[in-house]
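Here the complex is missing a single protein chain, while all its other protein chains stay put.
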Amino acid sequence: MSDLNFDYTLLIPELILAVAAGIVLLADAFHTELRLNRTLLPGFTVLAALAAGLTSLAWLDTSDDFATLLAVDNFTAFFRVLFAFTLATVVIGSYEFVAREIRHQGEFYAMFLLATLGASVMAASQELLTAYIGLELLSFSLYVAVSLAKRDPRSGEAGLKYVLLGGVASATLLYGLSLIYGSAGSTSYAAISETFAAGTANVELPLLLGLVLVIAGLGFKISAVPFHMWTPDAYEGAPLPVTAILSATSKAGAIALLLRLFSGPLLPVKDDWQWMLAVISLTTMVAGNLIALQQTNIKRLLAYSSIGQVGYMLLAVATISDASASALLLHLGGYTVTNLAVFMAVIAFYNRQRSERIADFRGLAETNPYLALVITAALFSLSGMPLLAGFTTKFILFQAAAQDGYLWLVAIAVVMSTISLYYYLLVIRLMYVQEPDGAPAPDPQTGRLDRPNLRWRTSPASYAVTAVLLLGTIAIGLYATPLLEAADDAAAVLFPA
Amino acid sequence: MLRRLPLPAQIDRTITLGGLLASVVAAPYIVVLGVLFATGELSAPEFVFWLNAGLVVGGALAAVLLRHIVHAALGLVGASLGVAGIFLLLASEFLALVQVLVYGGGVTILLLFGLMMTRATDGPIVTDGAQKPFAFGAGIVLAGLFVGAMLDAEWDALNVTVVGFRELGIRLYRDFGIPFEVASLVLLVALIGAITIARREPAPGEDDSK
Amino acid sequence: MGMEQVVLLPAIPAAIFVVLALFSPLLPRRGDWLAVVGMAVVVVLALAVAFHFQDFFGHGEFDPSGENARAFEWLNLSNGLFQIDLSTYVDAITVVMLLVVSIVALMVMIYSVGYMRGEARYGWYFGALSFFTASMLLLVTAGNLMVLYFAWEAVGLASFLLIGFYWERRSAAEAAKKAFITTRIGDVGLLIGIILLWREAGTFDIQQIIEFAEGGGFDQRYLTVAMLFLFMGAVGKSAQFPLHVWLPDAMEGPTPVSALIHAATMVVAGVYLVARMLPVFDVVLVARDVVLYTGLITAFMAATMGLVASDIKRVLAYSTVSQLGFMFVALGLGSPTAAMFHLFTHAFFKALLFLGSGSVIHATHQQEIEQLGGLWRKQPLTTWTFVIGSLALAGVIPLAGFWSKDEILHAANHNLPVFVTLAVTAGLTAIYTTRLVLLTFFGEPRNHHAYEHAHESPPIMTLPLLVLAALAAVAGFVIYEGVGQALGFAGGIGQLIFAHEPEVFHFDRDLATFALAVSLGGIGIGLVYWWGTAERATRARGWAPELHALLVNRYYFDDLYQSLINYVVLGAGSVIAVFDKRVVNETGVDGGAQTVGWFGLRLKFLQTGRIPNYALAMAGGIVTLSLVAFYTS
Partner (left out) sequence: MIPLENFLVLSAILFALGFYGVLARRSAILILIAVELMLAAVSINMVAFAAYLDPTRFTGIIFAIFVITVAAAEVGLALGIVLRLFRERASANVDEANSLKW
């Protein structure tokens, strides 16, 4: 018998998620027999998410592992909490949307729970096989969730694109993993790191190829150019809450895995992959931000803007060090909060206006000033306006990257984030400058008008969620130290002193 | 009982004709291998390897080149069987078994059912897109790169040894118990997803309960 | 008041902003009194800081160094990358800025109580003003560049909110956007500059960076680049050439806002920044020359544009741009003293002019000076305070502008081309100021409807005019040691302003006479040209139509920038989008057929799915990366 640690209590957060998924599925399947109100499902999902998030705090500042497959440390805890937060937020913010648009609610929420579980496994992985299977769980849940809006024909198309290309990407990733396995003779991160540190001259080309393929496969997951092509389509076709999860959990999970891989087993061969990530970071931030200028659908705009954001994150992975890792985690946290704020506000907008066209946001400042404010603040934050989360986190991120010598790339990133301001301002301008639909033309003399009352209110749930996210965006922007400390502690795991 | 299955009539013809064609194509290759084996140029494992490699490549070529979807699916069966043979050569009987069962059985049948339910065999079909030349170029370059990389490396190979079923089982269910459980969740997701997504929805106005 | 508590100065208006933003509808009078009282407290505190500063360093002996106080740790990366404290730094420059910002802000707020009465979002207006003041106070007390940058952006955001205050009016929203984007371009430069400085010096603390630079820690070329980037921020914020285009448009905001933000405080942030960092600029002289010539070009260009502008506020806006140019010239000549002195006096008389123009607009609902005239009978107080402000701007002895402009001319004494240009610009200043005053307040009323309804503004609006007029008249005297001592400042206020060396005012009689002659000459030309009948108001148009058109169109800079945005940014975006659409997505349909045809292959499979195209992009990425990897390994 080996001396592996099989302490299942380490996996309580994951177990909670898995069990909750089962309960949600069964409760939905038998809701008539059990006389259950189906509105309980989102409530239960949120409870499970909160439970998973809270229990994962029990292992703060410990460093343990489960059978050398999954690490339970600060890094894992950071992502467990991040994923749980995302899940709870998305479910609260979108339950009205789901109730109206999604027939199979039980399956829908179960997929969210399982996607979160998969992402946690990725973030905790200490070994290639586990990482891979976590990735597949995340992907499969999202394939299903994307296709679940059965009243929307775009959903099926998006699902098909996602699943087929996802299959190609996962085959690519697997081939890369197999080459790394072959080059190192093991799938355990620690063993790979040891082998590579001893020299890789005899397997130089397969290793390089393996790195390319791994970067391509994970690049697909985080939508790095040119592996991003599915992103806008899937974002547009998927139901809005799924789009939110795609841009938050899925992306963060892949980033977590990238960090685990490139700061651990692949660190000894940094010279081989650093330039690849730098190049991809460059193409990603340039293409994402420039194409975003042309969008007319808010989901596609956010898709391209998130691609641009990935470019910045890859910059930090390319220049990996303890500083840039913690900067990346900070940025990821800030980005998640900001991004969710946009998405939750867009969902609230959609609940009322049934539209995803950017043009239909015109006059929102008139009809719902609160939502307009949330969207404005969040978009400003995404573009890196100071006082908001986006600036602080991005600044520290760029700073850390500049430290490591990719100054030219940082300069391009700064320019790109200025360009991004332009397309965000287009949306903001529509909301504040244009008249809402149904408004009479202004009096040419005074510029004033007698308006019919076009105001509408956001629902309490949306209101609460967006308010929390808005406050979070501002709080991180003004005083990022608590989040920064958490990110520091998490990154310290990757780079033990 | 066979008649009740919605198998298109041409599947019999397909199998017969395809088998014939395959034998015609494969025969010279097998003959050459046989001769080499008989003359002692090839050892027994090598003979088996080349046989299976031929099956794999031939099947894969059929799967990606043939214009008829059913033929392509059968090509996949051939390739899968070849891969199973390769697994045997690599001393993994268990995996060979899994491969035959899952691929030769499950996946292929699933694919054929999918074909039938989407009636994709009806009428003349254009199976290839216009970017075929690009695809061809990309395929060639990829093959070149991959093969080059594999040949360039100096692998410090050990001797092949058999991994027993028991040992494998212990490793799989104990050491890799957690990934195994996660994989079962993946299967669950796929199952639920396939059912939920493919299910016909009641039209609006019909009873909304499930 | 100890230096540690300086952080209270921005904190008070910030707290008021939060209260007003959340609860203004619940407060009596929407909470305007809260903002005014809060600002009065800030003025008192600012004076206390000034006295303390004198006390501490004073007793006749002036110590040029300031005082650094660390408030609390704001960001700290434990891995040692950097630590940023919310620290404050107080020296002579800070004290000047504190006084200017707090006094002008108080006057503007009092004035706004009358001017903005009855506006929708009245409470929000005072909230935004408080937010702006808080940011500005934080900016001028910041001890390190990151805090400075934060405040810098907050000031920009506040300006965005206030310019766009009438966001129902399309032009206001557009102007807000223009100001925001233009200054953001500069801000990016500032940020890059800050990062560059930090990379070498390893700190954000301004004093440490200055020490590092003076100790020769920077590579010359590196530092030049860094300082030029830093200067970009100042150019954007202070509306200097070539980023000057936003300031005239920013006049869409409420007039008191223009007085506060676009005359006295925010736009001088660039001057403040350069003055603060001047020791570093001194290390690389090229950077200082750039400052000098940017200022010179701006001063001259803006003055010419001010000659033809017909909107009362736009004339003042061009004048502001031009005067800011003067300050940069002084900085470029290495005389922060002159620059800060001019900043100090300019703040008062320009705020006075803006508030006066607000009073006119309030009374007549008319901004075109060609439609005004003769108002002196209806608005005597406004008229005479405006005249005082104008004379100060034109540089007539003994008003404030005379002394400070003289100081700048003195600094330029040894550089003949610069001196001549400055003198010409000073003459132009006198001319357009005269034109403005004549057309607005004197002559025959040209729009009788507007004239009939005109009336003097309420006392709450004229009171700030009087206070500012008094300041505009006497602020110049502070440089005299005796005056300061008489006011209770040991050593004289003058020494506050002479930042680096305790220099006494260089009063050069010949120079002063010459400057006065230029000013009076300009005024005379203006009087001769525009005094008299109504037709004279528009006579400049016929004189040189091409030149007039060039100036009215602001040297076509706005059009140039619009084309740049249209063609370059959007163009690049659409090229890439088209690439994505055509080449990648539709290779099969059109592009594919052509490309294939180009390869000489006739294929009948013209339909393609898009999923394969997506996969092709992935394959392309993989192939490219691995080819490069293999080639370089």
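Note that the chains are named A, B and C in the order they appear, and that numbering of residues resets to 1 at the start of each chain.
The rule is simple: contacts are C-beta pairs under 8 Å (C-beta built on N, C-alpha and C of every residue); 3 or more make two chains touch, one makes a residue touch a chain.
Values in this document were obtained by computation on a predicted structure and should not be read as measured data.
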item	value
Neighbouring shown chains of the undisplayed chain, as defined at the top	A, B, C
Given B:Ala22, B:Leu36 or B:Ala53, the one touching the chain that is not displayed	B:Ala53
Residue ranges of chain B at the interface with the undisplayed chain	45-46, 49, 53, 56-57, 60-61, 63-64, 69, 72-73, 75-76, 79-80, 83, 86-87, 89-92, 94-95, 98-99, 102-103, 106-107, 110-111, 113-115, 117-118, 120, 125-129, 131-132, 134-136, 138-140, 142-143, 146-147, 149-151, 155-161, 163, 167-168, 171-172, 176, 179, 183, 186-187, 189-191, 193-198, 200
Interface residues of chain C (partner: the chain not displayed)	577, 580-581, 585, 588, 607-612, 615-616, 619
Positions on chain A where the hidden chain makes contact	128-129, 132-133, 136, 140, 143-144, 147, 150, 153-154, 156-161, 163-164, 167-168, 170-172, 174-175, 177-179, 181-182, 185-187, 232-233, 236-237, 294
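One rule holds in what follows: only the chains that are shown with their structure count from here on.
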item	value
Topology of the chain contact graph, where touching chains are joined (line, ring, star, complete, other)	complete
Centre-most chain, if every chain is reduced to its averaged C-alpha atoms	A
Centroid distance [mean C-alpha coordinates] between chain B and chain A, Å	34
Geometric centre distance via CA averages, chain C-chain B, whole Å	70
Sequence positions of chain B contacting 2 or more other chains	145, 148-149
Overlap residues in chain A, where contacts from two or more other chains coincide	204-205, 208-209
Partner chain B, residues of chain C touching it in the complex	587-589, 592-593, 596, 599, 601, 603, 605-609, 612-613, 616, 619-620, 622-623, 626-627, 630
Touching residues (chain side chain B, partner chain A) in the complex	145-146, 148-150, 152-156, 174-179, 182-183, 185-186, 189-190, 192-193, 196-197, 201, 208-210
Complex contact set, residues of chain A against chain C	160-161, 164-165, 168-169, 172, 204-205, 208-209, 211-213, 215-216, 219-220, 225-227, 229-230, 272, 276, 279-280, 286-287, 290-294, 322-323, 326-327, 365, 385-387, 391-392, 395-396, 398-400, 402-403, 407, 410-411, 414-415, 418-419, 421-422, 425, 429, 432-433, 442, 447-449, 479-481, 484-485, 488, 491-492
